[in-house]
Every structure is written in structure tokens, then in C-alpha cells.
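Once you've had a glance at the structure underneath, I'll fire off some questions.
One protein chain omitted, others in place.
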Amino acid sequence: MSAVTAAGPATRAAAPARRRPRRRAGKALLGLAGIVTVVVLIELLPRLGVVDPRFLPPFSEMFSALVERVQTPEFWTAFRQTLTTWAIGLAIAMVAGVVVGIVIGSVPFLREATASTIEFLRPIPSVALIPLAVLLYGTGMQATLLLVVYASFWQVLVQVLYGVQDVDPVARDTARSYRFRTLTQARTVTWPTALPYVVTGFRLAATVALILTITGELIIGTPGLGKLLAVAQQSGAVASMYALVIVTGLLGVAVNLFARLVERRILRWHPSVRRETAS
Amino acid sequence: MTATPATTTAPAATTAPRRRRGGSLLRRFLMAVGLPIILLAIWWVASAGSESFFFPPLQEILATFPTTWFEGRITAEVLPSLYRLVIGYLIALVLGVGVGTAIGLSPRLRAFAEPALEFFRAIPPPVMIPIIMLFLGIFTTMKVFVIATGAVWPILLNTVEGVRGVDDVLRDTSSVYRLRPATKLRTLVLRGASPQIVTGARQALSIAIILMVISEMFAASNGLGFTIVQFQRSFAIPEMWTGIILLGLVGVILSLIFRAIERPVLAWYTGLRQSQRGGN
Amino acid sequence: MLDVAGLKKVYESATGSTEAIRDLTFQVRAGEMVCIVGPSGAGKTTLLRCISGLLPPTSGTVSLEGQKVSGPPKGMAVVFQEYARSLFPWLTVEQNVELPLKEKGIGKAERRRLVDNALEAVGLADVPRSYPWQLSGGMQQRVAIARAVAYEPHILLMDEPFAAVDAQTRADLEDLVRALWHRLGVTVLFVTHDIDESIYLGQRVLVLSGRPTVILEDVAVNLPDTRDQLTTRNDPEFARLRAHVYDLVQKAKRGYRPEDAVAPAVTGGRDLPPTAGDGPWVNAGL
Amino acid sequence: MLDVAGLKKVYESATGSTEAIRDLTFQVRAGEMVCIVGPSGAGKTTLLRCISGLLPPTSGTVSLEGQKVSGPPKGMAVVFQEYARSLFPWLTVEQNVELPLKEKGIGKAERRRLVDNALEAVGLADVPRSYPWQLSGGMQQRVAIARAVAYEPHILLMDEPFAAVDAQTRADLEDLVRALWHRLGVTVLFVTHDIDESIYLGQRVLVLSGRPTVILEDVAVNLPDTRDQLTTRNDPEFARLRAHVYDLVQKAKRGYRPEDAVAPAVTGGRDLPPTAGDGPWVNAGL
Partner (left out) sequence: GGSGDGASPSAGASGSSAAGEMTPVKVGVLPIVDTAAIWLGKDKGIFEQHGLDVTLEVAQGGAAVVPAVVSGDYQFGFSNVTSLIVAASQGLPLEIVAPGNFSTGDTKADIGAVVSKDASITSPADLAGKTVAVNTLNNIGTVTVSEVVEKAGGDPSTIKFVEMGFPDMPAAISSGQVDAAWVLEPFLTIAKNQGAHVVTSNFAEVDPNMQIAAYFTTKQYAQKEPETTKAFSDAMKESLDYAEAHPDEARAILSSYTEIDPEVQKAMTMPKFSSENNTDSLQQMADLALKYKVIDKKVDTSELLP
């Protein structure tokens, strides 16, 4: 009675493989639904008179302003300039934040010695540094870059500091017992543990950097989308201004999509990703 | 084979660490002030003979400090700012943890809300403020709102990630023992995510301070940030520097308070992480 | 009571799929004590997780008291193989044991009593206020056991629960589980690698094949109901069963599968004698 | 080779201090295989962690080859009791085993060979590209063993390394460790709860008392050097040793301590006979 007849080769099941992209598509659809909800809200609020359409125009007006914008070459120049400033600033902040964070976080002495200074420097708003930035670098990209790096560096640093602290003691002991070199330990134990924190840090820093790129351009006058925004604002071109706001918002969404994509690849082992990709 | 009288805890062992702990308090203090003092010294020396209008000597800045702040500005400018800061921060905390937990628990909700949230997150506050003013006016409510909406992101993001990363086996344990949703939330999800929530809360603190300043740059008539901007505009540069220093000090003090609150909340976590690092 | 029918579990991952359980069918009566042995990586943990409703099976069903299991059922306690990770690091030992009782709605005084008794029973009465990470591996495992014991479940699933404790403690805990079983009439599924233990504890021993898992044999343990560490283990029937199960596990380890027995060309088939253990409750591989 | 002198370890925490190890003194010669047994929570893990230089002792010293140990020494491999947490979840099985070899500076081809051999030896040749969390508990433990084996250490510390594997695999792994020991002349410290295992493997068995730990007895295992699962375990000397060690562990569990033997008023003192094991390398409870 205990004999089993059901044999059948180990199923390299094809069904789930088909299911996965569909699930991802479903997710994208849900996200789209979220955006559409917001769009509908922005369209309706002014139309229903909840807000004055002169100050918050309906989405359709913003959108047509955006369409007009997108056709001008100066928009694309500005767009490229903004992206450049943003990308360079973010890259500097990420690299510096991660390196400094891992070094400081791994050495208890450094961690203790720098804690108060970090807490002192962190809350100083970049906007208060504008005169300094201008003084040091004029109004070119570098001045805005200074603000961008200053603001987003702390985001990364703090995330990395906490991430480094999260290393499993047993994993750390394993590394030590096999006498991993400091650098190997940082690379193979500390870094992967901190990675989920770094990804969050990246997402935070990416938007902070974007915000400061735009703000810097807006206030200092570094060329870019922010400068267009400043002009639109000064001229009372409301729809046109919101069109640019939409562009920055979309940039933010793109950054997040990118971060999620990266996360799915490099954090495959992490419980959060594991659970969500498991059947 | 000498027999030691057996007591579970060696009495000698209990006094020594207490002394050590007392010593470490002084050490901790020295650690905390060491680097700042060095940096201040460098600043002092480097700026000593400064002719630059925008980089006055540190000596001059420090000399301006008392007259600038201690003659009424603390109550007139700093306290209102701090009030708005604290309220905004608390709102961000509640909102961030609440929404973050919901999003972290439900992949569907996350898929739905994330792009829209990311959209708003990427919009610079200086651009958003005019819109917010339409709804909330120009006074305290608006500023509190700006602080809250800016500071909520690190908390929200970290909470989402923390909740997502809660240990599987613990999760299973909780379902097996059929913990009620409320208990599960309290004892499993929030506690499990607390290290990361604290990270976010820490981040948010400095962001809140930054946004306090930014919100006071628009439609303001008092506040620490407002005062700094005023100094900056009226070319009262040493005064502006004292304001920046004061901002930093506010940051340090708030972070000390934060640490005092964080310590008991995360006692288990630090204990866990340190338990095997040296055992003492 | 418990009815596992045609259970199959395939793990999917980006790199490919792993068929952990091929086809399991068996029943467990209420109040029965069933031990499960099988080679490492066979799918024992997977089986327990399916039974406890934590893992949806790929196909087949698990029913408990006539109800199809789709989430963790009421009155069940599980001791996980990853005992260390199943303790809440932010709760003390005491709180860890108490938490499920609170959820069950047991009054404070009663809770106290249950917690104290359970900790006492596993030999941890002196560390109630320690945190799990301040304990040794074996002590952590005993906390997990105490939690399950204090919960007084109807059905108790244990996954190698004594792996990290010393021989003497292990014997004590074995007797504790049997005492609990007697006292509460709880249904127990007990995964172990210790063949002696499986026979000492169980009324039946389910021997699993290697992955993908099917049942090799369902061995009935015809030992007297009152067992004790000395006499039971010296019983000749005990020795016979041990040898038999050991033999089965060894075969499983070598890759022997029941279907090999009917497949004509396989060497080494047929060397598994039909056993007396195939009671009415077994329907392996239907 | 290894010299532990007056070792004492007290864990400090906010809630109070726990004296895990009171006073341990013993030596291990190069190339010796020493097993350590003792009740759960005795301080075995703590001892290994002190020896491996991961945990600073409260007092006393550990020296290896004449050098005081202050950090993990060269050429050491440790299999941790928390095997699951000692595997890096972000690396595949293969990478987990390979990483220390890379650190050691071993060339690629040689690394491949070592990794493949080690995985083969522990029976995991078929899952090199899985992640640890895709494996069963016993498989994870075997990955940790494979990592230590592939490392070809001078000194190998193992903390209940076979707790999660089935009986047959356990026997195979025991033979694997002995083969490795023979082949490389590595010094092995092996913590186990399985008394049979300790005798089967060791040249000496250190029996520890309950917490705070001292050495109860250092039992010499006078069994022939070539052992095998069948004949060795049937050796009458094996049975004698097993009974003796079992007796010791049971006493330890009941709270018996060597100082009780000299304390005049303690009942049950004196019932521990001086054993032949007190060789020149033991100085328990100095």
C-alpha cells in the first residue's frame, strides 16, 4: 500500500515562469493606477472649484503646457543640465557617503569621535550655504553641486552608519575567524549587510539631490530646469511652472523605479525581496 | 585543586565594570567634544586675520553670538521655530510609521502608492510651498505641514524597508501562535522594524530642521530660519554665522534627546549586536 | 484528525525550481504521536510547514479535523528548527513564553503559573529575565520548547527540537514531551534525526525518502505505552525497530526510493521488506 | 600547541553579570583531537570563542604555539553552533566555501578543486549555486562544515557541527573529520552533545561541569587509531568510556562540581573516582 506509482520527472514547472512577468505587469498597473488617481484629483480639484484654478490649474492645462515645453530645444538643454548636475552630485555623495560611512561605522573609535560633529553639521540647511557656495564657486554648476553634495551626503552617510551597525555578529565572527582582510571584510560582510540601507539611502539621496539641484538652479541661477522654473514663477506663468514641477516629479518616479530594479537584482538574498519573489 | 567558594556572580566582577562605566562617561564626553574642539580650533586659526566680508574671523562671530541671541531672540525667534519643528516632526513620525507600516505589509498597496508618493517626494519644497499656502494659509499650519511632509520621507521609506525585512521565522512564529493583528503589529512588525525606523527618524530630524528654515523663507515673520535669512540679506554676516552655529547646536541637542529616547527602545538591539562582540 | 493527501511542494526561484515533496499521503489520528525521520534535505521541514499552514502546497491538501488548512489553525504550536530565529530578541525569555498565552486570553495568574512551570520543566527557571541572545544555543532551543509546552496546544509540531541540548537534557525533554502528550492528549508530529528518539517517543515512525520526498515506510512502534529511558531502550523490540529504521534511513540516504521496488531494472530494489507498520491510517503515495 | 591557563569569562550586561567560565586550565598538543562535552549552557561555546580569539577572556590566557591569542590566529577554521547565521546569505553555497580560500590567496584552479571536493565530501555537490536560505537546516550546516574543511586549517574548532544532520550523514561526516585529521594532522577541538560521537572521534574527551564551568574530568580515549563505525562502537572499551562519560555528564547536569569532592560537608562528594585521564596535560580547577 505504501508503494508509490506516481513518478513523473521533476517538474521544471513552466507555469510560474509565465506567471512572474504577469505579476510584475500587475504591479506596474497598480502603480499607474496610483498616478492616475493623483492626476484625476488634480484635474478635479480646480474644476470643482475646491481650489482656484488660476493658482492650481487643472492637470490638463499643466499637461498641455508641458507638451509645449517639451517641443522647445531650450527645455532639453535645461533638462540635460539638470540631469548632469544631479547625477554628478548624487554620484559624489553616494561614493563619499558609502566610503566614509563604512570607515567610520566599522571603527568604533571614529564612530564615537565623529558623532557629535555629524549631528552638528547635518541640520545645517544647504540653502543657508547658498552665499558660501556662490562665493566659492560663483553661479556655475559647481555652486549648485556643492549644495547637492552637502545635502545628500548626510542622507547616505547616516543610512550607511546604521547599516554597518546591523552586521550579524555571527557573520562578523565568521569573517574574523577566517582572518578576512579589513578590505575583504568590508566588501563581503559589511557592504552586503549595509546594502538594503544603502538602497534606501540612495532613494533618499536621489530625491534630495534632485530637489537641491532644482532649488539651487532656482535661487542661484545655475542653468537648468530650476532656472526655467524661476522664470516661469517670476512671470506668473502658473501652468508652465507646474509643467516643470511635473517633470521633476516624473524624474523622482524614474529614480525610484531604477532603485527598485537595482534592489531586485542585488538584494535577491534579502528576506524582503526573497519573500516577495517567492511563490 | 583549590576550591573557590561558589557564588553565581563573582562579587569582584560587579564593581570593576561599574568603575569602568563611570570612566567611560568621561571618555564619552571627551569623545563627543574632541573633534568639534579640534575643528573649531582649525576654524579659529584659519579665519583669524580674515579680511573676507563673508568669512569673518571666528573670534568675531563668537563675540557677536551673545548679543545676537541672548537679548530676546531666543524666545522671539527660536522658540516658535522649535515649536513648529517639534509638532511637524511628531506628525511626520506618526504618519511615516503608520503609512510606512501599511505599505510595508502590503505589496499591493506598495505597488499602488509608491509611484505617486515618489512623484511628490521629488518636488522641491520651495516649489510646493505656494500650493500648500493655498490650502493651509501662511502661518503655523503651513510651516508645520511643510516640515511634516518633508521629514516624513526618510521615516516612511525606512519603515517600509524595515517592515519588509522582518525575519521570516519570527513572522511564521507569530502566525503559528495566532497573534492578533494588533499584537502582531506591536510585538512583531514594529519591534522588528524598529532599528530601521529609528534610522529614518534620525534622518528625519535633521531634515525637519532644514525644512523649518526653508518654510521660514516663505511667508514668514519670525523664526530661527527667518532670522538667519534676514541676516544674510542684510549682509550681517557674523550674525548669519552665529545663526548657522545655533542651528547646528539645535541639531546636536535634539539628537542628544533623540539618543536618550532611542537607547531604551533599541536596548535589545544594541545588546544583541554587542553581545558577542566582547561580551562586556 | 490530520489528513495529508497527495501533498506536493515545488519551490520556485529565479534559478530554477526544486521539487521538495513529490507526493505524500498519510493520516494521523487525534492524540497520536508520530515521529518523522528521513535524510537531511528530504523535506521534513517543508512538510511541517505545509501542515502548519505556513506554506501553501503546490498541489494536494492538508486537512485538520475535516477542515482544509489554509493558514495556521487554532490550538497549534510549532517548535521551529531555526529555534534561535523564532524567539523574539526584544522580549525576555519569560515574555517570549508568555506572549502566545496572552493572545490566547489566559488570565494573568494562570499565565504566570504556566510560564513558570514550563520554564521549570525545561530547566530554565533561573533565567526568566534574560534575553534570548544572552543564552546558549541549547538554552534558546529550550525556550522555544517551553513556549510550545506552556501553550498547551491540541496539535504540536516539533522540528528537531532537541538538536542542541546535551544527552541528559535530551532524555529529560523526551520524557517531558511524552508526559505532556499523556496529560493533554495532544497530537504530536515530531521530526528528529535521532532514530532511537523517534522510536522511544513515537507510536509510529514515518520514514521519508530523499528528495523529492515520498514515504518509504510507516513503521508502527509496538512498545508499551509507559516508557522509560532505561527499560524501553533495552527492549529487544526497540533494538529490532531501531535496526529496521536505521536500515531504511541508510537506504534513503543512498537514494533508494519505493518506486525503485516496482521498477524492474533497478538493482537493490526488493530489499525493502513490506512492514507491519502499514496500518489503516497510511496511504502513502496514493 | 594550545595552552589555556586560568581562563575565566564573565558576561556583563545591564541586568547583571553571568559567570560562564570559572577557571579552565588545559593543554592540547599539536595534532590532537579533543572532544568537549558538558551540559547545555555550560560554557562550551564561550570556551571555543575565547580560544578562537573572538571573545576576550575576563582573566586567564589562551596561547597558541607559544603566542598569546588576542585575535583570531592564522590557519584556524571555526564551525559555529549558529551555522545558519554564519553563512553569508548574499553568497551562493559555492561562494561561501570559496571566499576564505580567496582570502588565503589560493589560486583559482586549486580553489575550484578544494571547493568541489569539500562540497562533494559533505554530500552537497548538487547545489553549489543555491543560496544558503534555499537549503534545509542540515544542508546549511554541511555548507559550514565544507567551508571549514576546504580551508585546510591547522586548528579546527567545531561547535556541535553535526546537530542538524541525520544519523547516516552524521556517521559519514564523523569519518570525514577523522580522515581530514589524519591527512592534514590538524588539531581539532570538537564540541558535541553526543557522547558516543565524542568517544568515537576524540583522543581525549574533556567533560565540563555546569555553569560556572570548570573541568570535571579529562577522559583519555584508549581506542585504536583506526576506527570505524561498526567495530569501534562495539568495542567493550567504547562501552566503558561511554558509560563513564555519560555518568559524568549526568552528574554535571545534577550540579555536581569537582570542588564538591574536597568540600567536606557536601553529600554525593567522593563519588567521582579519580580517572586515568588526568594526564600531564590536565590541570583542572587549579
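A, B, C and D are the chain letters, set down in written order, and residue numbers restart from 1 in every chain.
Basically, a residue touches a chain if its C-beta (ideal position, glycine included) is under 8 Å from a C-beta of that chain, and two chains touch if they have at least 3 such contacts.
For clarity, every value in this text was computed on a predicted model and none was experimentally measured.
Enquirer: Among A:I130, A:V148 or A:V253, which residue is in contact with the omitted chain in the full complex?
Expert: Of all options in A:I130, A:V148 or A:V253, contact with the hidden chain holds for A:I130.
Enquirer: For a quick check of understanding: of A:S106, A:Q155, A:Q233 or A:T248, which residue touches the chain that isn't displayed?
Expert: Per the contact definition at the top, the residue touching the missing chain is A:Q233.
Enquirer: At which residues does chain B meet the chain that is not included here?
Expert: Contact residues on chain B toward the absent chain are 53-54, 129-130, 133-134, 137-138, 217-221, 226, 229-230, 232-237.
Enquirer: Going by the touch rule given at the top, which residues of chain A touch the chain that is not shown?
Expert: 52, 54-55, 130-131, 134-139, 218-221, 227, 230-237, 240
FYI, only the chains that are shown with their structure count from here on.
Enquirer: Could you state the distance in Å from the CA-based centre of chain A to that of chain C?
Expert: Chain A and chain C have C-alpha centres separated by 47 Å.
Enquirer: Among the residues of chain C, pick out those that touch two or more other chains and give their numbers.
Expert: Within chain C, residues 11, 13, 82, 85, 134 contact more than one other chain.
Enquirer: Give me the residue numbers in chain B that touch at least two other chains, ranges are fine.
Expert: 167-168, 271-272, 275-276
Enquirer: In the complex formed with chain D, which residues of chain C make contact?
Expert: By the definition above, chain C touches chain D via 11, 13, 15, 18, 37-46, 81-82, 84-85, 123, 129-130, 134-139, 142, 160, 163-170, 193-195, 246, 249-250, 253.
Enquirer: Give every residue of chain B touching chain A within the complex, in rising order.
Expert: Residues 28, 31-36, 39, 54-55, 107-108, 111-116, 118-127, 130-131, 134-135, 153-154, 157-158, 161, 164-168, 195-196, 198-199, 202-203, 205-206, 209-210, 213-214, 217, 225, 228-229, 232, 240, 243-244, 247-252, 254-256, 272-273, 275-277.
Enquirer: Where on chain B does chain C make contact in their complex?
Expert: 167-170, 172-173, 175-180, 183, 187-188, 191-192, 194, 268-269, 271-272, 275
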